[in-house]
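Below, a portion of the complex is reproduced, with chain positions unchanged.
For clarity, chains are labelled A, B and C in written order, and residue numbers in each chain start from 1.
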Amino acid sequence: MVIVMAPEAGQQDIDAIVELVGTAGGNAFVSRGVSRTIIGLVGDIEQFSALNLRGMPGVADVMRVSTPYKLVSRDNHPDRSTVRVGGVPIGPDTVTLIAGPCAVETPQQTLEAAEMAKAAGATLLRGGAYKPRTSPYAFQGLGEAGLRILADVREATGLPVVTEVVDAHDVDLVASYADMLQVGTRNAQNFALLQAVGGAGKPVMLKRGMNATIEEWLMAAEYIAQRGNLDIVLCERGIRTFETATRNTLDVSAVPVAQRLSHLPVIIDPSHSGGRRDLVLPLTRAAIAVGADGVIVDVHPHPEQALCDGPQALVNGDLRELARIMRQFPPLLGRTVATANPAASGDLLMSN
Amino acid sequence: MVIVMAPEAGQQDIDAIVELVGTAGGNAFVSRGVSRTIIGLVGDIEQFSALNLRGMPGVADVMRVSTPYKLVSRDNHPDRSTVRVGGVPIGPDTVTLIAGPCAVETPQQTLEAAEMAKAAGATLLRGGAYKPRTSPYAFQGLGEAGLRILADVREATGLPVVTEVVDAHDVDLVASYADMLQVGTRNAQNFALLQAVGGAGKPVMLKRGMNATIEEWLMAAEYIAQRGNLDIVLCERGIRTFETATRNTLDVSAVPVAQRLSHLPVIIDPSHSGGRRDLVLPLTRAAIAVGADGVIVDVHPHPEQALCDGPQALVNGDLRELARIMRQFPPLLGRTVATANPAASGDLLMSN
Amino acid sequence: MVIVMAPEAGQQDIDAIVELVGTAGGNAFVSRGVSRTIIGLVGDIEQFSALNLRGMPGVADVMRVSTPYKLVSRDNHPDRSTVRVGGVPIGPDTVTLIAGPCAVETPQQTLEAAEMAKAAGATLLRGGAYKPRTSPYAFQGLGEAGLRILADVREATGLPVVTEVVDAHDVDLVASYADMLQVGTRNAQNFALLQAVGGAGKPVMLKRGMNATIEEWLMAAEYIAQRGNLDIVLCERGIRTFETATRNTLDVSAVPVAQRLSHLPVIIDPSHSGGRRDLVLPLTRAAIAVGADGVIVDVHPHPEQALCDGPQALVNGDLRELARIMRQFPPLLGRTVATANPAASGDLLMSN
C-alpha cells in the first residue's frame, strides 16, 4: 500500500501516519519528492484497510498495490485450475461447449434443444428454471417444475445440467437437481446469494456483472471461495457501455486478463452479450480464439415461440457451423473439445 | 409498438406479421416508405411482447412506444405522491433531510451521529446494520445488534429510522425495527428482495442501480409496487461511467426525468456518489436546486475511525453549512423543510 | 512516481530500475513488502516518462503521483482566476450568464435571441457560425456571414460575443470578430486547434470532451496555456454514459473537482448536456448551486423553426424563471451576477 501526501502536508502529518502504521504492526518507508512525499507500507494489508488512512490529515491518495482477493488469485496458485461438472472438465486443456434453451418451457422444447446442443458438440446442458427479468410482467420461469424437466432431459441425453439460482433460499433446492449452479449478471453483487452457493457443494458458474470491473468480478468469486468452494467458473457476458447496437459489449480482453489474475477457468457467453442471433457464431469463434476455456450458447428448436430471449437463440441451421467451429478452432489453441470421457474427444476429432 | 421491416422484407413477411398481430387480438397498420415499411401495432402490449416479433422474418427493429411500467408511471397518476415515514413527508412540497452514519458501529457513535444529523435539520435517521461490501474481508455490519442500536437511538432522538436490507429473508426482521427499508444499489435488480420488501408493509427507499437506466430503475420500483406497496422513494446515487475522479457520476438530470415519468418522490445521495467529503455539500446544494424531494447524507462523529466509508462522512464543522443550505435553498424552490409536524416547519423558517 | 514490482521480480530487476533512474538524474527509494516491492521515484517526472519504465522487466505497474499539467494546475497558482471577456468577468466572485441561439440563422433571429438573453440577465452572447454536425447532410452554419451577424448584434445590444471555431485555419478569422473563442466537445483533443486558439490572443471557452476524463480536459487546457494563453474557461457539458433518457449525462461533480485541481473558471452548459428544454432550468439551478462560475444556455425566438438543436432552446415563457434564478441563487453562494460594470450588478440586485 502506498500513501501519497498532499503538497501542503506537514512533517507532523507524515509522523502521524508512520506512528499509526507502526501501531498496526506495519512498517512505513518515507520517500520525499520535490512536490510530494510518498509513504510505502509493508505489512498486513487488511490491518491497514481498517485504519482509514484516507481520512488522515495531509493524505491525498492511498493506492493499493496488491490484490484484494486471495483464494481465487493466481499469485498463490500459479497453475490454472480445471473444474469438473458431472465429469466434464472446464479448464486450460479443453474448450467446453455448454448449450441449451435460455428458459425451460416444456419437456419437448427442452429435450429438442438438448439434442440440438449435443449435435453441435455440447457436453453440458444449460437451461433456466428461474429467470431474473427486468419487467415483473415478463415470464419468470417454471421454478421447480423446470428443474424436474432438466433432470429428465439429463437422464435422456446424458448431459449434466447448468442452471441459474436467483434467491439464496432456493440454493439447496436447485443444487439437488443441478450439476452446476449459475449466478447471473444481475446478482453479481448479491452477496447473500454468493455465500449461499459457496456452501452448496456444487460447482458454480459466476457471470460477470454487466457493470462489474474485472477486479469486482474476482471479489465476487472470492465470496464463494471463502465458503470453501473453489469449483468456480467465471463467465464473461458483456458489459454495459454507451453502444446500443448490441445489448451489451462483449469484453473479450477480460478472458486473458482474468486468466492472468486468477487460476479459475473463464468462459464466454456470446448469446446474451450481443442479444442478436447473427452475432453468436462470430463471437463464439472470437471467444475460442482469444483463449476462453468454454462457451455457453442459447439454442432453441423454435425461437420465434421462445418465452425468453428468442431473438438470440441459434436454430438448427446454425448448428452445423457451430459444430465445425468446435472441431476446427480448439486444436489451433492446443486444446481438445471437452467431453466427460477424454478418450471420446479424440474420437470426435478423428471422425471429421 | 412499431415494427420496422428490413429493406429486403417481402410482402409475405408483412402479411405474416399482420396476421400474427390479429391472432393476438391487436391491429396492425402498415405504412410503406421508399426504403422501409413500418407497421404500427395497436392493442395490448404485453400480449405483443410474448409474440417474439423481433424473431419474425424480415423484421429489422421493434420499438416500444409506451412505458413498460404501470403502477409507478405518472401516465395514470398525474399528481406526484408524498410518502410518509414515521410521520415525516417525502414529496413535492418539502425537502427532507435524512442523515446518519454509513454503518452503525456502537451505540455512542450512532447517537452522536443522530444528534449531528438533527442539528443540521435532519428529520430521518439513516444507518446501516447490514452492509453489502465488495470485499468479503470488509466489515459487514452488526446485524440485528445494529438494528437494536438504531431503535434505541430513535427512542432517544425521536428520529424515525431508514436502514438497508440485503437479503429477502431478513426483510421481516429489519421491518420490525425500521421505519423505512432501503434497497441498495447492488440489489437494484435482486428481484427476490424487491418482491419481499414489496410485501413488508413499510415504506421503501430504492437506490438506483449504478448501472441502471432510469427505465430499469422504474421497472425495479414496479416490482415493489406490484406487491401492493406504493410507498416507494427513488434515490439517485450516481452511475458508473469512465470518470475516475469521483466514485460514481451523480446524475442530477435523473431527478426531473424520473419525476416526469413517475409519480414517486425522488431524492439524492450526495455522499455515496462522490465518495469524497469535499463534494457532499456542493452536491447537496445541487440536489435541492435541481428539484430533489430530499437528500440523504453520511455524518460521523469521528470519520477517521469509521469502519465504512469514513472519507465521505460530513463532520461537525460541516453541519452549520448543511443547516444553512436546508434553511435557504428549499424556499427558492417553493418548498419547506420536511418535519414530522408540518407546523414546526414554518417555525423553523421563521426562526432564521 | 511509484513503481510496483511484480511478485516474481528479482533483485536484478530492482537494481536495473534504480540504476536507470539514477542515470536520468533521479532518486529511487526501494520498499520491500511481503509480496511486492515498491520503488518511489523522486526527481523530474517528464524525464522519467521518457524512460518507458512500464516496459522494464519485473515491473507490474507504474503510478503517477503528481499532476501531468502545470500551467493550469492549482498547485502552483492557489488563487482561482477570473477571465474577462469584453469586460465581463467569469470567475469565483460572480455567476456569468451566457445565452443566445445555438446557430446563427438570420440577423433577425440572432437579434431577437440576444434581446431574450439580455432580458434574462445574460451579459455575453453565444451563437454558432460554424457548426460541427454528426451528419454531413445537416446544416453546418453560415460561416463568415454568421460572424458578421454576430458583430452587428453585439453593436446593437452591447453584448460581447462567444462563438465556436472548428478548424485551426479559421482561428484568425473567427478571432477577428469574436470576443471569446469556443472549442467544442468533438474537438476536445484536436491538438492542432487547441494550439491555434492558444496563440490567437482571445479568451477561450474549452468544452469538456464528451468522453474526456477531468484530467484529459485539463491536459487539453494545458495545450492552450502552453501557447501563452491562460484566459481559459472550462465548460462542463455532459459526458457519454449508458443512460439514453438524456443526450449526455451532466457531470455536476466535475465543477468542484476541476475547481480544486485547476485555477481556471468552470461553467456549465445545461442545454447541450440534456438536449431537452424541460431540463434546462432545473440544470441551470443545479449548476449555480454546485458552484459553477457561469452558465451557457440556448435561447431561440422560434425554436420550432431552429436549424439546429431547437428542442433544447429556452423560449420566451422560460425567461422570467431564468431571470429569477439569476437573481436569487447567486447571492446564496456569496456571488453577484457578472456584468461588464460591476457597480451595475449591485443595482440589479437592489431592484428586486
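What we mean here is this: a contact is a pair of C-beta atoms (placed from the backbone, for glycine too) under 8 Å apart; a residue touches a chain by one contact, two chains touch by 3 or more.
No experiment lies behind these values; they were computed from the predicted model shown.
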Subject >> Whole-assembly copy number, given 3 chains displayed >> reply: 4
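Just so we're on the same page, only the chains that are shown with their structure count from here on.
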Original post:
Do subunit A and subunit C face each other with the same patch, meaning over half of the contact numbers show up on both, or with different patches?
Top reply: same
**OP:** Pick the chain whose C-alpha centre of mass, unweighted, sits closest to the average of all protein C-alpha coordinates shown.
**Re:** B
Original post:
What whole-number Å value describes the gap between the mean CA coordinates of subunit B and subunit C?
Top reply: 31
Subject >> Geometric centre distance via CA averages, subunit B-subunit A, whole Å >> reply: 28
Original post:
In whole angstrom, what separates the CA-based centres of subunit A and subunit C?
Top reply: 40
Subject >> Set of subunit A residues in contact with two or more other chains >> reply: 240
Original post:
Which residues of subunit B touch subunit C in the complex?
Top reply: 211, 213-215, 239, 241-246, 249-257, 260, 273-274, 278-279, 282-283, 285-291, 328-329, 332-333
Original post:
So in the complex, which bits of subunit A are touching subunit B?
Top reply: 46, 49-50, 52, 54-56, 68-69, 132-139, 166-169, 186-187, 189-193, 209-211, 216, 219, 222-223, 226, 240, 303-307, 310-311
Subject >> Touching residues on subunit C, where the partner in the complex is subunit A >> reply: 2, 4, 7, 29, 31-36, 38, 40-43, 61, 63, 65-66, 75, 240-242, 244
